[in-house]
Every structure is written in C-alpha cells, then in structure tokens.
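Here you go, one structure.
A protein chain is absent from this complex, but the other protein chains hold their places.
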Amino acid sequence: MARKELIQIRRDPRSLFIALIMPVMQMAMLGYGVSLDAKHIPLYVYDQEGSQESQALLKRFQASEYFDLVKTVDNYRELTAAVDSDRSKLAVVIPFDFSERLRDANQTNVQVIVDGTDDNTANLATDYARAVIGQFSVDFRTEWLRRQGLPVGGGGTVSIEPRTWFNEDLESRNFIIPGIVALVMALVGALLTSLTISREWERGTMEQLISTPITSQEVMFGKLIPYFAIGLVDAAMCVAIGVWWFDVPFRGTLTSLFATTSLFLIVILGIGFMISVAIKSQLGASQIALLVTLLPTMMLSGFAFPIDQMPPVIRAITYVVYSRYYVTILKAIFLKGVGVRALLAPVMAMAIYAVVIGWMATHAFKKTLD
Amino acid sequence: MAGQDTTASVRVESLVKKFGKFTAVDRVSFATAPGEIFGFLGPNGAGKSTTIRILCGLLRPTSGKAVVAGFDVARQAEEVRQNIGYMSQKFSLYNTLKVVENLRFFAGMYSVPRDLADARIREAIAMAGLAGHEHDLTATLAGGWKQRLALGCSILHRPKVLFLDEPTSGVDPISRRQFWDLIHEMAGGGVTVFVSTHYMDEAEYCNRLALMNRGALVALGTPNELKRHLMKGALLLAKCEPLGPALEILQHNPAVVDAAVFGEALHVTVEDAAAATTSLPGYLAEHGVKCTRLEPIPPSLEDVFVQLTGRRIRAGEVTAS
Partner (left out) sequence: MFGRIYHLLAKEFIQLRRDKWARLILFLPPIVQMLIFGYAATFEVYHVQTVVLDQDHSQESRELAARFTANGRFELGKPVSDERQIRDAIDRGKATIAIQIHPQFAELLRKGQSAPVQVVLDGTNSNTALIALDYIGQISAVFAQDYQRDYINRVAPRYEQLLPSVGMQERPWYNPDLNSQWFFVPGVVGTLVLVTVMNLTAFAIVVERELGTLEQIMVTPIRPVEFILGKTVPFFLIGLVEVAMVAGFGTLWFEIPFRGNPLVLLLGTSLFLISTLAIGLLISTLCSTQQQAFASGFLFLNPAITLSGFAFPIASMPTVMQWLTYVDPLRYYLVVLRGTFLKGTGMQVLWPQMLAMGLLGAVLLSASVLRFRKSLD
C-alpha cells in the first residue's frame, strides 16, 4: 500500500518535484524577501532656513546609515507629491526660524513627516529620526553649556548597554527562518495528503480499494508514510539551507529537532487525512486544508507576528493552534539551544495533539466506509 | 463550396502521427461512404483513438491527408467540427448540470438555431429514453443513460459523420444492445458512423471493419470477408490436458498452420479439417497429451486478428480499470 503510493508519487514527477523544491523556494524567498529592518529609508529634506545650524542637523541625517537622502526640495508641493507617490518615506522640514528660536527661545521644533501606511516601517523611521535629532539636541546643549562656562557633564547621562541574547545582531532573518520549517511542513503534509484521498474518491478508485480486504489502518498508514518521509527530508533540507546558506545559528540538537518534527508531522498528516476523508471534492479539501493548516501556521503561530501583541480573544485561540507549540520549539532549538526542561510545556502539548489526532484519524476513516 | 469533396464522407490518405519518436499512426489509408458503419478493431494502443482524434481535429497529423465531410482536417478544422459529432469512452458530460442543461449547452456550442434546438432536444431526450428525467442531475444517471445522453448531445447539430471512441466500455450488455440499435437507426438516416471497439460481438455489427495493430491498418473489409478470405485453412477447437505442452507439440506438427490458446482450449488452424481431426488425437497421445475434444468451429474475428498479428485483441487489458 505504501509502495503503491510511493510509485504514484514517483510517476507524477511534478508532485515529487513540488514536494522537494517547495521548501527550497520557500526558504529562498522568505530568507531573502523577509526583512522587517528599515534601512536606506528614502529621505526628502525641506530646509526653509538654510542656516549653519540647520545644515549641521541635516548632515547628521545624511551620515545616518538608516536614511538615504533622495532630494532637497524648496516647497511643500514637491514634498507632498514625493510622499504620495512613495518616492519618500520620511521628510524632514526645518522651519524658517529654526536657529533663531534655538538661540532666543531655547526651544525649537523640527517637523518630521512620515508615510504611515506601513506602520512598522513608519515606527522604525520615526525612532531613527528621533535619535538623530535627540543626539543633535544633546550635543548642541553641551556646546552651549561649555560656552556659558557651566559644568558640561552637569547631571550626567544615562547610557544604555544592550546585551542581546539568542539573536545577537537582531537579524530578522534569524527570527523568521526557524518558523519557515513549520510552514513548509504544514504545506507538504496537509495539502498533498488531503488531495490524494480526495482524488481517489473523485476518480472512483476508492470504492475499489475498499472492496479489497485491506484494513482502514493499512490504508491510512500506506497513504501517510511516504508523506511522513518526504516531510522529514524537507525539514532536513530547510534546516540545512537555513544554517549553511543564511547563517542562522543552530544551537540545539538534531535529535530534539527530528523528534519534535515527527510529532508535528503526525498532527499535520492526521489533519490532512481527516479532511480528505470528510471532504470528497478536491477543490473543497484543498481549501479547507489551507484554512486549518497553512493559515493558522502563518498567522497565529507566532511565526512572524508576535502572539503577545494580539487581542486577548485571538491570543486565546492561539492556544489551540498546534503549530504555535512547534514554532516555539523551533525557535528555541535554533536560537536558544535550551534543553528539554525549558520546553517541557510545548513538547507535552504537541505530544497530546499527536496522540489525539492520530487516534481520531485512525477512527475517522472507518466510519466513512459504513 | 470551395475545396469540398463529395465522393466520400471520410477519406484518409497515408496518415501518420508521431509523438516524439513513437509512431502512433503509421501510413493509414481508407475511405467510407455515407450511411456506413465503419469499425476500428484492435487492442489498446493500436492507434484507434489517435486516428479518431485526428479526424475530429483534436490532433494535427504529422503527415498525410484526411478529409472529413468534404473538409480537410488540417486546414479547415472549424468546418470539419461543425459537421461531425464525437463521443469518447468517458461520456464527457457536466455532472453538475441537469440533463436538459447539458443538451442546451451543447446545442449552444454548435450554434443550433433556437427554434430547431428545442425540438431536437426533445427528440434527443426521447431517443435516450430520458423522458421524465429532464431535470435530473446528470451525475445521478446510470452508465447506460449517461452514454445515450452523451450520444444525444453529440448529434444535436445533425452531423454528417459521427465518431464514437469505445462508446460502450463500462456499460451493461442490455444498454449496449440498445445503443447499437440507435447507431443503426442513425446510419439508416445517412450518417457515417465511426466506431472503435475491442468487443468482438460489436465488431460484427459493423458494415466494414478496419483491423489496426501498432498504428498500422492490417486488414480492411466486411466482417464476413475478413473471416472468409483472410483465414487460411480451417479452424479446430481442441480441448487438451495438459494445455501448455499441447500447444508446443501442435505447433511442431506439419499439418498445423497455427495454434493459439483461447480460454481453456486451443484454436488450431489446419489446411484440411477432416484429415486433421483424425490424425491429431493420435499424434497428441504419442506425446503424452490427452485430447478430450477436437472439432471444426467457425472462425471469429479474434481468430482472424490473431492469425494476422500474432496478438490477442483483449490481451494484457486490465480487467477493472
């Protein structure tokens, strides 16, 4: 039975190609395409004053690695058009009384216009701008104090010494790639399995299979074992690409990776199998599979979007999203290298899921035969 | 009309179709007359379906010429399609459409004028015996009904030539019988009917038969002509024990032209039936084979085919695919 399925997979080289090429593509696309870091923010500048002070401030923006000065303009219209058409993400407007107010009124403001469409980039860009302006302000003040003959360090400063653990350079790639392993498993497992059985129903070959003395467990294992094997190969490929190509650290053990991956595959294949048993239309099966496997893995597992930022109701839902536990484990295995003790809760959750889903899958098929 | 050829309904001249290096149809030539039932007989992969698909304009011939209803299939595909009907072994209908909706859809595809369409749809329903089931979903119909509905769909535009590619595979014998009655009725109305089959009994219903093997046309004629002229000598049925050695021994006897296994018996071709019936039992007994029965039988088309090609028509066929 498993051999028949393997032969079918081999006869259909496109499926095999997809099963093996999909993880590579997924890794390449997400590894290269996914970056939440904002660098080279296109900057427009409108300096209404053109004084020594205003130019000194603008030089600091030019020196920052986060901003790329695209153009200096001399009217609002051009600035507005640039932000409207995405030519500029952030624009700095220095008012005509900038240095005058700095000298006489002690307090002056710089206007920073930011394209808020993409709130994350906008947030980062404003933060960088605030840092540039803040540093300028501090330096200007120090200079002023020195000229007034007052103690320069008077009162001291607070210096932040960050120590980042697990992902020392704060690379978003290191954060995204472990989750991709889960995404690929969800895809290969659920989608391909859910279609294979529906295909047999649609073509009528299932009736023939049922009429043979084969037991329902044999049908299930025969159908799923090849995909289980493909899933493990895919996981190995994903990890290899992540580690050797994208230089993502791998600090855990391969044993823990494959043990938890096997648990996850049992869950995902079981779900795919149940869908295909319940829904005899290929179109329907594929869509439902997408809804219950890929979508939650992408959105609710913490793969890219942090769970603790979600509203309470959605956060409650994530506890039943099985991929949440797997993603937690994967990130820990890749980046933290912590032992089983720290991961006891998610591993237990996965094990319970595997047992329950495995049991349900073996029983689901029997019912449909009656 | 320009380029129209009215002497024959279908005329094929040294037609060749290659898929890469594989030659599916190898220099096939024949012609049919209006109102003729023309059968293609041969095992799976003999090139029957490929030939039919070329004649319908679904495939382009690699070389050679085919004229259908007066139009060249390679250059006037659209005119050809307006004048032919086609039904494949899958009875390709839309399962989610109702009976009448399928008929209306195909009437629309063939641009049958509205005023004619309604009457013809009624006729088709009557012909298929589906009266009262017009609003059933096609998916719920039994095989024989689906098959007759498919036939109804393919003749709404009153084609001059009808191509049926293994139209009765997977249908029960009674439905097959009814289906052939319909085919005869249509041929009586002047339609040329092309049928490919691997059922021997169906082949007997055809006016003329083309035997195909490995892409080539090996014989052409009426079923009786084929059986009379192509069989050399006479045919004997032999029941022997054990069968395998018996076949080998018989093939070495000079009086035997050919011998082949048919079911649990042997078909033995000999030059002289009377002489062979007396001499062979002794010959077999000499070699330790017991012969329980040996008598002359009329040859079937299968015998003809085996003698011509050395192959069985239905051999190697998966019984339930």
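A few notes on this one:
In this document, chain identifiers A and B correspond to the written order of the chains, with residue numbering beginning at 1 in each.
As a working rule, a contact is a pair of C-beta atoms (placed from the backbone, for glycine too) under 8 Å apart; a residue touches a chain by one contact, two chains touch by 3 or more.
Just so it is clear, the structure is predicted and the values come from calculations on it, not from any experiment.
Remark: the omitted chain is touched by one listed residue; of A:A38, A:L58 or A:V239 this is A:A38.
The hidden chain makes contact, of the residues A:V45, A:L58, A:V83 or A:V181, with A:V83. Only one of the listed residues, A:V45, A:L58 or A:I113, touches the absent chain: A:I113. Contact between chain B and the unshown chain involves residues 56-60, 78-79, 81-82, 84, 86, 88, 90, 92-97, 101, 104-106, 108-111, 137. Remark: the residues of chain A touching the chain excluded from display are 12, 14-15, 18, 21-22, 25-26, 29-30, 32-42, 57, 81, 83-86, 89, 102-103, 106-124, 126-127, 129-131, 133-134, 136-138, 140-141, 144, 148, 150-172, 174-175, 187, 191-192, 195-196, 199, 279, 281-284, 286-287, 290-291, 295, 299-300, 304-306, 308-311, 313-314, 328, 331, 335-336, 338, 342.
In the analysis below, only the chains that are shown with their structure count from here on.
Per-chain Cα centroids separate chain A from chain B by 60 Å.
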